[in-house]
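Of the protein chains in this complex, one is absent; all others appear in place.
We call the chains A and B, going by the order they appear; numbering starts again at 1 in every chain.
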Amino acid sequence: MAEISRGDVAHLAKLARIEMTPDELDHMASELDSILGAVKAVSKVATSDIAPTSHPLEMTNIFRPDVVKPSLTNEQALSGAPAKDEERFKVPQILGEE
Amino acid sequence: MTLDYAGAVAKYEPTLGLEVHVELNTKSKMFCSCATEFGAEPNTQTCPVCLGLPGALPVVNAKAIESTILIGLALNCSIAPYSRFARKNYFYPDMPKNFQTSQYDEPICINGYLDVEIETDEGPRVFRVDIERVHMEEDTGKSLHVGGSTGRIHGAEYSLLDYNRAGIPLVEIVTRIVPGTGKYAPQVARAYVTELRDILRSLGVSDVKMEQGSLRCDANVSLAPIGSGELGTRSETKNVNSLRSVERAVSGEIERQANRLENGERIIQETRHFLEESGQTRPGRSKEQAEDYRYFPEPDLVPVTPDAKWIEELRTRIPEKPSVRRKRLQVEWNCPDKEMESLVNAELLDVVEATIKLGAEPTRARTWWLGEISRLANEKEVTPTSLITAEQVAQVIALIVSGDLTDKLARQVVEGVVAGEGSPADVIEKRGLKVVSDDSALMSAIEAAIAASPDTAERVRSGNIPAAGALIGAVMKATGGAADAAKVRELLLKHLGQG
Partner (left out) sequence: MTDIFSTASEMASAVAKKEISSVELTKAHLDRIKETDGKVHSFLFVDESGALEQAKAVDAKIAKGESLSPLAGVPLALKDILAQEGIPTTAGSKILEGWRPPYDATVVTKLKEAGVVILGKTNMDEFAMGSSTENSAYGTTQNPWDLTRTPGGSSGGSAAAVAAFQAPIAIGTDTGGSIRQPAALTGIVGVKPTYGGVSRYGVIAYSSSLDQVGPFARTVLDTALLHEAIAGHDERDSTSINAPVPQVVAAAKRGDVKGMKIGVIKELSGAGFQAGVLARFNESLDLLVSQGAEIVEVSCPNFEYALAAYYLIAPSEASSNLARFDSMRYGLRVGDDGKRGAEEVMSITRDAGFGKEVKRRIILGTYALSSGYYDAYYGSAQKVRTLVKQDFEAAFSKADVLVSPVTPTTAFKIGEKSNDPVAMYLSDIATIPVNMAGIGGMSLPVGLADEDGLPVGLQILAPVMQDDRFYRVGGTLEAALLSKWGKPILANAPKLGAK
């Protein structure tokens, strides 16, 4: 039984905003399938009595004071923009309500 | 048949849920040191961090943590000894990283409540709104949609993005569902947001201006047939920009949903937009297929573990709850409900309290602020407190009480201060406003008045005391209101053999 189907990959590609051709989807599905087969083992050894580690170090409470420091200039901020207009980043129309 | 609101709540039981986002008033952003000032030129308050440039990393603003804990404490929450930031992953151009650094299953404050009082048919009633969580997150950039017919999203040709707002600290306050409000759901919602706003203002953590977006409310409403014990499908209404809109949005949604249910249509779980003009809501993004946010702990940040000592120190900074304070002051000042309401609505409570603390008598203080000063403020279309200070008002009242000013003179003094002529003392001196109580000065005015109206004077001599009024009036006029009226009366009557 396949771990991951082409339909699954299509859904994930949508979530990840990567457009893929049907060929790419098929190929990806079979590659991921073998990878997932290989990594499945982790769920067996990861029993409920083990706490997860998010961080290699056990640091807490790293903060900075509420002090303002210089920002980038408008030119610097927009320097990499594929398109700009009136000091703002120009992007294609955003469809769908926010 | 269409149901109106009364009809709707006669058949259906509303359940309410409220999510409020508060923009904190920290000087710098949540995860970087860019300024948070409102109204700056676009993209001049950004840096690699809040622009989401490759390689940038977040660092938490300590003041934001402090403000969030204060909010949690004021809302009777427990402060989590261990909490973490999490990434909420979704794509939207106003989000530079295409994930929001927020909190998920380990928020900083949990399990609080806020009691709100509303007027019902049976008199005042308190509703307890349980608060599920208070957590920290960051705001998004602002988009301008250009082209298309209305300049709004539909039909826009392109969008322009300004990231100055991206990364400003936001606190999200989420209630548990509020059952049992019945037909009072809209009022409860409004009262909750109002009280919350007042508390946040008293904490000094935000300027809580709904019109400016520093306080945002999303209202969740669902309906179920009365007595069914079920929970209906809820809708979420956004873009609710004022307290009045909160109330209207909730009642509007109740009506809309009731009518759909009556027609046998199901309620779609969706986000709706509140429309100010009509009081209606219109559909937004469908929430049928809830976006999978793939939350996981933020690996670029470490856990927050506030120690008990710090929390207790912050707890001492929580001021008296605004509603409690209002009740206390009302009793202390012996102030009628209507007047108290006027004071609160005009946002004069603080300045009146300050004036009274400086020694002014409560009724006089209220009367001056609500009366003359508010009148002048309305004329000039500014706030009363921008015209004159509590100290100055207290001084004027003190001078009235000591007899150095009459009410009429006092009004001129206030006018002078408002016009920028200086302090009350300066105005008095410059304009030469002094109560004339010097007997000889008064006597000459009195004699002049008697000489001008001999018949009236004769009537007083013969025992017609009320007739003296005309003569007193003449003296007051002659002295430009600077005479001490009571003294004038005393001297006049004596002079005419009646005192």
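Operating definition for what follows: a residue touches a chain if its C-beta (ideal position, glycine included) is under 8 Å from a C-beta of that chain, and two chains touch if they have at least 3 such contacts.
Source: prediction; values computed, not measured.
In the complete assembly, the contact with the undisplayed chain comes from B:Asn89, out of B:Thr26, B:Thr44 or B:Asn89. If you put the missing chain back, the residues of subunit B touching it would be 48, 51-60, 87, 89, 91, 93, 96-99, 157-159, 161, 292, 294-296, 299-302. In the full complex, subunit A contacts the hidden chain through residues 4, 8-9, 12-13, 15-20, 24, 28, 31-32, 34-36, 38-43, 45-47, 50-57, 59, 62, 64, 72, 76-77, 79-83, 89, 91-96.
As a convention for this text, only the chains that are shown with their structure count from here on.
Distance from the subunit A centre to the subunit B centre is 40 Å, each centre being the mean of its Cα atoms.
Those residues of subunit A lying in contact with subunit B across their complex are 15, 17, 54-55, 57, 59-69, 71-74, 77-78, 80, 85-98.
Residues 26-28, 33-35, 41-48, 51, 53, 59-65, 84, 91-94, 143-145, 147, 153, 156-163, 271, 273, 284-285, 292, 294, 297, 299, 301-306 of subunit B are the ones touching subunit A in the complex.
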